[in-house]
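All protein chains but one are shown at their positions in the complex.
Naming follows writing order (A and B), and every chain is counted from residue 1.
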Amino acid sequence: MNKQLIHNIPLNQRDSKKIFVFVVVFFTLLILSLVYLKISFIEMLVGLPSFVMFFFENFFPPSVENLQQYIPAMVETLGYAVISTYISTIIAFIFGILISENTNKIKSLRVITRGFVSILRNIPFIIWGALLVYIFGIGGIVGVLALILVTIGFLSKSYAESIDEISGDKLEALRANGSSYFQILFHGVIPQFVPSWINWTLFAFEINVRASAVLGIVGAGGIGVLIDTNINLFKYGEAITIIAVFVIIILLTEFVTNSIRKRFV
Amino acid sequence: MKPLLSIKNLVKVYGKETRALNGITLDFFPGEFIVIIGPSGAGKSTFIRSINRLVDPTKGEIIFDGQHMEKLSGRKLRKERSKIGMIFQHYNLVGRTNVIKNVLHGQLSNIPLYKSLLGLYHHEDKKEAVELLKKVGLEDQIYKRADELSGGQMQRVGICRAILQRPKLLLADEPIASLDPLSANIVMQQLHTISQEKKLTCIVNLHQVDYAKKYATRIIEIKKGLVVFDGAPSQLTDSIIKDIYEGKESQMKLKGESETHFVEKRQPKQLAVGQNNE
């Protein structure tokens, strides 16, 4: 037997050349990014630590004197999230049905809806906010509109995927006994879809609470504008208080949504 | 006697090459309990699904109750379908809906959408649903969710649902293939009893030759998309069976009890709502 073969028993079947090329390309890209962004290696390393230092030196201690003033804006922020989740879940459900192959056999309609939803989903949410403020002027309703658009984008796709997962087998029985399209939809599809519906919608609500907090930065209402102005006025203590209250709200929201999930899904 | 269902030269080609049915001509008469047997991939499932157009045949005629099924679409197709009950291998119940609603799904084609949504089924339908469930021994499970039942129980719900359609014809596609021997026995028995009581014409796909011999008034054997045997159970000798299952001896089940988990090769994924020009 060949001696060399015995000594070189590869533990990996994979082509090690491929991995090598991958690593080289990867690191080249990385270094190019650094150069292109004009970030020096040292800046990269000290960036985060120096921010952390600054953070603890300037943002603490929190000042809680004006805490009560923030409550209305906080409530408003939550309200935006609730309303936009409600409205978008209904619209997204219709879109979801239109996108899923299980419930829509007309290919052109599927493609059109999918494309539309993909535009809604793919433009970052804050860009939607800025654009809508640009078109409609500032105001809370514009913020709700931005949240609705993005949530429709997100939920339609998720709903459609869940509807796709309901196997056609289960619906075959209803098809076979002469039920109409809408009867199959309401008696076959929707009951099976309810758990994922609850799950996705709660998830969207969590995202919306977080998102509605930053809408203020582009002038679309909510708590964000307070954070922005306080930081711009170097009132870091105030800013961190608002952020802390906001974090508590987020954590509470997650707690509530998780308990709803456990009960219903 | 005039046939209830007559099939003429039925052909089904999947894709370009796969010929599932190769020209089948058969007449089915009222009151018959027909069992179709044959190896898997023989086209049994395609055949039975062509009758109510869950599968669209490529060629041929299906005349059910004086109507050309292959020419129907939309509302008319749904109306004819409602006269044909069907029982599935995987039961196809709506899992998160309770048992009685699943049975009442058999009447969906007869009431408008809003009534079905509010649960406003006709009183006699509800009464019959409860009676049927009692007959199959599920009176204690009426308000249970369907996915909480065992396989045998689910299939019995499936039978009730098909019967509640008050069909003229009952199709059953491998009704006991996913069941354990004990449940299989009960399900087969109940299927037979109920269809005799209601004087239904029944077409059942089976793997188990002994069940076929026990219950059928007529046995049809399909192989490679063609009818290779059509006659009374007594005419079906062991040598004929061997011949039919030639090369597929492993599937030859003279004793149904020994077969438990045989699953027939699945058809290409069935699309769900709105197929076949509904």
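Everything below uses one rule, namely that a contact is a pair of C-beta atoms (placed from the backbone, for glycine too) under 8 Å apart; a residue touches a chain by one contact, two chains touch by 3 or more.
By definition in this document, contacts and distances are computed from a predicted model.
Its UniProt record calls the unshown chain "ABC transporter permease subunit", which is the correct pick from "ABC transporter permease subunit", "Alpha-D-ribose 1-methylphosphonate 5-phosphate C-P lyase", "Lactate utilization protein C" or "PEP-utilising enzyme mobile domain-containing protein". Touch with the chain omitted from the figure is made, among B:K12, B:K44, B:K83 or B:K101, by B:K101.
Considering the full assembly, B:H123 is the residue among B:K2, B:K16 or B:H123 that touches the omitted chain. Within the complete assembly, residues 98, 100-101, 104, 119, 121, 123, 126-127, 129-130, 143 of chain B touch the chain that is not shown.
On the side of chain A, the interface with the absent chain consists of residues 26, 29-30, 32-34, 36-39, 43-44, 47-48, 50-51, 54-55, 58-59, 75-76, 78-80, 82-83, 86, 118-119, 122-127, 130-131, 134-137, 139-142, 144, 210-211, 213-214, 217-218, 224, 227-228, 231, 234, 236, 239, 243, 246-247, 250-251, 254, using the contact rule stated above.
The rule is short, and it goes like this: only the chains that are shown with their structure count from here on.
Those residues of chain B that touch chain A in the complex are listed here as 52, 54, 77-86, 88, 90, 92-97, 101, 105-106, 108-109, 113, 116-117, 158, 161-162, 165, 171, 269-275, 278.
Residues of chain A that touch chain B in their complex: 101-105, 166, 168-189, 191-192, 194-195.
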